[in-house]
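Contents: one structure, followed by commentary.
Just one protein chain is left out here, and the rest sit where they should.
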Amino acid sequence: MNFTWFHRLGSPPYVYALAERLTPWFAWSAALLILAGLYGGLVLAPPDYQQGDGFRIIYVHAPSAWMSLMVYTSMALAAAVGLIWRIKVAHAAAAACAPVGASFTVAALVTGSLWGQPMWGTYWQWDPRLTSELVLLFLYLGYMGLRAGIEDTQRADRASAVLAVVGIINVPVIHYSVTWWNSLHQAPTVMRLAKSAMPPSMLVPLLMMLLGFTLFFGAVLLVRLRAEILTRERTSQWIREALGA
Amino acid sequence: MSTGSLEVENLHLWRGERHVLRGVGFALAAGECLKVTGVNGAGKTSLLRTLAGLMYPEEGEVRWCGRNVRSDLRGFQGGLAYLGHEPPLKADLTARENLHYWIRNRRQLSEPLLTQALIRVGAEPFAERLVRTLSAGQRRRVALAGLALCLVPLWLLDEPATNLDAEGQRLVGSLIAEQLARGGLAVAAVHHELPLAGGAVRLLELAP
Amino acid sequence: MMEFLDMGGYAAFVWPAYAITFAVIAANIIWARRLLRQAQASARRRLAARGEQP
Partner (left out) sequence: MSAGSAPSVLGLPASLETPAAAVSAWAAARLALQRDLTLAFRKPAQLLQPLAFFALVTMLFPLAISPELSQLRLVAPGAIWAAALLASLLALEFLFRDDAQDGTLEQYALSGQSLTTLLFAKTTAHWLLTGLPLACMAPIAALSLGAPAPALGAITAAVVLGSVTLSLVGSIGAGLTLNIKRSSALLSLLTLPLSLPVLIFGARATQVAIAGGPVLAPLELLAALAVLGVTLAPLAAAAAVRISLE
C-alpha cells in the first residue's frame, strides 16, 4: 500500500498550498449549486399539497440540519485522526469545523421553529429532531468553550479532540433516547415529507442544496484551515514562501 | 551492574508561542547524575516532565536502554521516580499512610522497610502526624523517603532540596549518591549547589 | 411577482428562514476570510520579529 498521500496530508505546507488551490473550485461550484437549488426550490417546485408554499423552508432547513451533523462528524473524525497519529493539520481542521457547524446548527434551529409556527401553531415543539439539534448546539458550545478555556493550542487541540470523539459516540445515543422519549409522548412530526412521495421537481432542488451546502462547508473549511495552520506553524521557511512576500 | 541508560536527542518543546526546549540532548549511563541548571523559566521543569513522558516534545526523542520510551511508555514510567515542585502528599493522611498509598501502588513494600526509610530521612518522629500539620521541610523529607522507597533505576528530581535545612540538603546529596552506587541514574534540576558525595556528575545548563 | 413574494400566505415564515440561512452563510464567508487575513498578518509580524524578511 502506498501511504504517501496520507503523509503529505500531514504536512502543513502541502496542505496549505492545496487548500489555497482548491478553495475557488469549492466556492464556485457551491455558489452555482445553491443558486440553481434556490431557483428550483422557490420557483420551479410545485407547492406541497398539504403545506402549500410553507414547505419551501425545507430547502434551507434540511441543508442546515444536514450541515450541523455532517460538520460534527467531520470534526470528530479529524479530531480522532489528530489524536491517534498526532497530526497537527488534523487538529487544525477539527478546530476549523466547530464554529461553522455551530452557526448552521443555529440556522437549523431558527428555520425549524419558523417552519413549526405555521405547521404546529407554535414556534417551539419538543420534537425529537429539533431537540436533538438543540443538544447538538450545546455539544458545539461545549467544544468551543473547552478550546477557549485552554490557552496552549496543542493542549486545547488534544483536549477538545477527546471531547469531540466522546461527543460523536454520544450523538446516536442522545438521538435514540430523544426519539424514544418523544415516541412516548406522541408529539406530531410534521416536519417530514415522505421521501417516496416527493416528486423529482421537489427532490432535485433539495439534493442540489444539500450538495451545495456541503461544498460551501468545504470552501469555508479550507480557508479556516489555512488560518489555523498559520497560527500553529513554527518553522518560518515555507510560511515566507506561502505568503508570497 | 548496569541498570539502564538514558539518551536524549534534540528535544524541542513548545508551549504556545514559547520555544521552551531548543534542541536539548545528553546521554547518561548507569551510576551517573545529571545536574540541570538554568535561570527560572529556562525549562528545567519542562525538561524533567518531558523526560518522564508527561509532556510530548515536538521533535527529538528520549531513549531508555536504546529504545524510544514512547514504545513502552508505561514500562518506562514504572521504572522511574519523579519528584516535582510539591511533595505528592495528601494533607489529610499521615506521613506513613501517604507512603503506604504512594509506594504500594508501584511495588510490594514491607512495613519495616517503610519505617527504615522514614528513619533514614529523619521523618520517623513525625511519621504518624497528618501531613497538614508538617512544615514544608518535613513534607519534603517524607517525599524523599518515598523517592528512596521506589527503588527504581531512574530518578527525576525537580529542586529536590527546596525548603530543606543544611542537613537536609546533605541528605539529598547522600540519597542521590546511594542511588548512583546502586547503579541507578538521576537527573536533578537545581539552582543551589547540591552537596553530592561521590558519583559521576554531568552538567547541563539550559539557556533561557 | 407579488404572488411569488407572498409565498401562498407563508411569506412571514419562508422569507425570514431564507434570510437567516443566507445571513449565516454570509457570516461564515466574512468570518473565515477575516480569520485568514489576521493569521497571515500575525505570521508576517512573527517573521519580521525574528529579523527575517517577511
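Letters A, B and C mark the chains in the order given here, with residues in each chain numbered from 1 onward.
We adopt the following convention: a contact is a pair of C-beta atoms (placed from the backbone, for glycine too) under 8 Å apart; a residue touches a chain by one contact, two chains touch by 3 or more.
Predicted, not measured: the structure shown is a model, and the values here were computed from it.
S.K.: Over the full complex, note down every shown chain the hidden chain is touching.
M.R.: Result: the unshown chain touches A, B.
S.K.: Write down which of A:Pro24, A:Pro46 or A:Gly149 is the residue touching the left-out chain.
M.R.: From the options A:Pro24, A:Pro46 or A:Gly149, the contact with the absent chain belongs to A:Gly149.
S.K.: Would you indicate which residue among B:Ala95, B:Leu157, B:Leu180 or B:Leu206 is in contact with the undisplayed chain?
M.R.: In the complete complex, the chain left out is touched by residue B:Leu180.
S.K.: Tell me, which residues in subunit B touch the chain that this view leaves out?
M.R.: So the residues of subunit B touching the unseen chain are 1, 3, 52-56, 74-75, 77-82, 84, 86-93, 97, 101-102, 104-108, 112-113, 115-117, 119-120, 148-149, 151-153, 174, 177-178, 180-184, 197-199.
S.K.: Determine and list the subunit A residues touching the chain excluded from the picture.
M.R.: 83, 135, 138-139, 141-142, 145-146, 149-150, 154-155, 158-159, 162-163, 165-167, 169-170, 173-174, 176-178, 180-181, 184
Keep in mind that, in the parts below, only the chains that are shown with their structure count from here on.
S.K.: Draw the chains as dots and join the ones that touch; what shape do you get: line, ring, star, complete or other?
M.R.: line
S.K.: What pair of chains has the most C-beta pairs in contact?
M.R.: By number of C-beta pairs in contact, the leading chain pair is A-C.
S.K.: Let me check something: if the centre of a chain is the mean of its CA atoms, which chain is farthest from subunit C?
M.R.: The chain lying farthest from subunit C is B.
S.K.: Can you compute the centre-to-centre distance for subunit B and subunit C, using the mean CA position of each chain? Integer Å is fine.
M.R.: Comparing mean C-alpha positions, subunit C is 53 Å from subunit B.
S.K.: For subunit A and subunit B, let me know how many angstrom lie between their CA-based centres, rounded off.
M.R.: 48
S.K.: At least two other chains touched by the same residue of subunit C: list those residues.
M.R.: none
S.K.: Looking at the complex, which residues from subunit A come into contact with subunit C?
M.R.: Spelled out, the residues of subunit A in touch with subunit C are 42-43, 47, 52-54, 56-57, 60-61, 63-64, 99-100, 103-104, 106-107, 110-111, 114-115, 117-118, 216, 220, 223-224, 226-228, 230-231, 233, 236, 239-240, 243, 245.
S.K.: So in the complex, which bits of subunit B are touching subunit A?
M.R.: Touching subunit A from subunit B are residues 14-16, 19, 56, 58.
S.K.: In their complex, what parts of subunit A are in touch with subunit B?
M.R.: Within the complex, subunit A contacts subunit B at residues 86, 151-154, 234.
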